[in-house]
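These notes are about the structure you will find just below.
Only one protein chain is missing; all other protein chains are in place.
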């Protein structure tokens, strides 16, 4: 065990740090922030993704032949740390980078890799995920969206839900039923669908935070070329399991941890500066204890992800332990976001629109957003089933 | 809603208070306490039970014709309050008073009532409960102990576990299988068994607290007169449900709350007197908050029981809401007992044998005992099933 | 001793609940106040605001206990907190008002003409009334209050302010010179929390509740508000329980109603237990408040803290058990979440109230000990 870095790793860090200092606007994170308005914010993030790509900072650990940097997982972790340090914006193309890309790398044909990976890296193409359906939420394998083979095409009909960022996406990967007569896990295929195809329509789903990160997506006789099938016909469930391991994996966790750590640092600062009676809010030992515990948990989130990275480095396969990572970060972040509101009291409830808002109202917004953490990417109940059955070996 | 008492109720309270002042040894609860040693303590409690009986303070709300006082449920609640106020010893015959008695009152023949109730009231006969078996813990209905009818007797063979106080008991009520071919809930009967019968043997089960409140009880060709059958043959499950509603009911909760309240008061006093740095332990706002929450929960335990009493007063039947009472008191008490140890730190871990022990080591002992609360009388998991299915109507 | 509500009390609560359900905007996904006035008028027509007014002042003369279930219904129905604050103000006038104040205020209060918001919280100040900064000096009130629910719609404000080193309650017209009301933009716009600035606002001698001679009215306000708010929050908790159980019975996954899965069933059971414990605690506070018993402060703080905790847990569990639907705007669970959070932070958060419960219990034990010594 060694948290020291090699000279190469340190050089990677310094290169990135220097690049970020130049690339981010002056005063970033202190006086200059992301746009408040939702769509403007997403477009800002897309532009940032493209800027990162232009500097060679996307596809960090993807093979060079598809446009990646060919870096190590450790460098990927360093990347996450430095993005956190610089308070860099989040990515809009998380689905492409963290889910579509790795799945295509694993199971795609050479042609699919050449076609899709470079454009994920360059963020020319944003991706959406088409797994869930209104009647197949936690029970993912009961997908009803059908794809019928007609010549060299699939004809897709059905409805997906929780397709994140569909309104900004050019592509969607979807689970579709290709054999209605097979047992439910055996008749599913994994398709890449052009969101500009005729017959695709989307309807935004508003969340409790008021934002519309998610959508319902409808497929009405959508034609998908047969070459967009990933893996074998009816073998989609196995492929989806890999996608899910990435969705819940350490890369995703580290990227999110950036945000949570930043929020927590901000909370510590605010609580240490906000007047309360004759002192400040964090003079209260109870508040100190709560903040201390939150610090421990947010740090542990990173450490759990790094432990997983090290297992991969040592040659272990990705597996159900990704569920541990997802279950941990989602609840820890939710607790921290709730504590923030509790500690700040009435002023913490003000939104960014209010002239007296604390930290631009970010605590209230994060609090609302956090309620979805333990539901999307597989609810906590599903993660506990996976951990119980596949990791601990408890009977079904 | 009215917590004021009628003149009759106030008179009842004053009578009892006066009687207790005379009956308890001088200095009781301050300089004079129960014996430390387990058996001596139980015999002390039995003697106390008999003293209570001699004053007419047992069977408070049982009919006068069987030796009871014929008092109201409200007076029963007052009784619990006054016992708490006087820090009176607990009863050894809880099973007899709270479970056997009410069950016999409900379902017993006139002969059974006349034979058994007066001796429960007088505490001449202590009772044990024979429900659980090694392979039928939570799954109570899978009892294997068999009772075969031979002439005017049942011949009982099998093993019971968690028979509390069996070593002090003259009688045991047991669930026995009388029809091995019927569906599991339909072949069970409810028998009253003389613990002095030939073929009954007991083996104490030591608990994690080091005490042996519980036993395994073995029945080897034990003869039980047929007149000791309660209710109809093979109708034992229905009768057991009533027994369980009493076991988990408000009377039991109120009696226990006496103890928890006393422990909490002692904790408040100790934390307010134990030096810590330049002040006392409870100068710490975190400790104040923990104690405040414990006070709320221990008080709520009583209030929940009183709400249930009032429902009975208004003519409602006893039912699955008893599971709410049991689930609540067991977890609330467990939390309080754990907090006590946390608040007191190293000195709180000392047992009564240590010359520096805090409150005669009672906090450590209560902490260990509390671990059983959420398991016996139906585990929390079972209570949640009952509440979910029978009270909320969720599907099985 | 009877810990049950009578037929009239239950029926009143049900009526209020049914009435509120006629105004769907109150609980609709969008945070609108468009039916607040209509709901207010309907409640006034029902006579809600006359209930606590004494009979000698032409009111119904009911006690706080009589309206406990109605308050719970106001919480579950997400009625404007202005309804609750007006009821609290009415009870305070009944207890502390001078005859002149009673004569002047009970009439418009009873009919619902007079809406009263309560100005308590200050920026950078905790809950202890001794530490608040708003003060009356030379007959003029200055300072700023925040989180004053419904101040923009209120006719009058009941303001906690220091007067001659004494915590007092002053009635101030929202339209008075020097009063500036600004609606805050916060987590629950439907609660209409406002910032209210007082810049040398003239306070006539008869504007101080009861004449301002003691801090008893402020202490009573704290306990009354804590008690009434416990009723509002436990109402939310129970609504979340009901909604969730209903959903768990009907929503199917893996070919079964999700309520058949232990992970859901057991959590619903735990919610039910907490709602029962919270109700018992809240109702007991209502009774102690109504009786003005020695335990008023302790039971009020117990109820405020505990019911807020329970409402929080219930809202969180409701969202989680509803799964993907739970975090959609359309399902409107966020309305309860937002309101519960706003109610939780008003008049002292749970940490403050738990500490107060401890302090009151210690004081009570010391008083008992003294009484015992004196008796000996």
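Which chain is which? They are A, B and C, in the order written, and residues in each are numbered from 1.
Here is the rule we go by: contacts are C-beta pairs under 8 Å (C-beta built on N, C-alpha and C of every residue); 3 or more make two chains touch, one makes a residue touch a chain.
The structure displayed is predicted, hence computed values, not measured ones.
Student: Counting contacts across the entire complex, name the shown chains the missing chain touches.
Tutor: Counting the whole assembly, the omitted chain is in touch with A, B, C.
Student: Return the single residue from B:145, B:169, B:308 or B:380 that touches the missing chain.
Tutor: Once the missing chain is taken into account, the touching residue is B:380.
Student: For the chain not shown, which residue from A:128, A:291 or A:375 touches it across the whole complex?
Tutor: Touching the chain that is not displayed is residue A:291.
Student: Touching the hidden chain in the full complex, which residues of chain C are there? Just list them.
Tutor: Residues touching the hidden chain, for chain C, are 261-263, 266.
Student: To test your reading of the contact rule: which positions on chain A touch the chain that is missing from view?
Tutor: Touching the missing chain: residues 1-5, 9, 74, 77-78, 265, 268-269, 272, 282, 285, 288-293, 295-297, 299-300, 303-304, 306-307, 309-311, 313-314, 321, 324, 327-328, 381, 383-385, 387-389, 391-396.
Student: Mind pulling the chain B residues that touch the left-out chain?
Tutor: Spelled out for chain B, the touching residues are 132, 135, 137-139, 142, 161-162, 205-208, 210, 274-277, 284, 286, 338, 341-342, 345-351, 353-354, 356-357, 361, 364, 367-368, 371-372, 374-376, 379-381, 384.
In this section, only the chains that are shown with their structure count from here on.
Student: Would you identify the chain whose C-alpha centroid lies closest to the centroid of all protein C-alpha atoms displayed?
Tutor: Smallest centre-to-centre distance to the global C-alpha mean: chain C.
Student: Give the label of the chain whose average Cα location is farthest from that of chain A.
Tutor: With centres defined by C-alpha atoms, farthest from chain A sits B.
Student: What's the distance between the Cα centroids of chain A and chain C, rounded to whole Å?
Tutor: Centre-to-centre distance between chain A and chain C: 40 Å.
Student: Just the number, please: Cα centre separation of chain A and chain B in whole Å.
Tutor: Inter-chain centre distance comes to 52 Å.
Student: List, in ascending order, every residue of chain C touching at least 2 other chains.
Tutor: Counting only residues that touch two or more other chains, chain C contributes 264, 351.
Student: For chain B, jot down the residues that touch at least 2 other chains.
Tutor: 285, 289 - these are the residues of chain B that touch more than one other chain.
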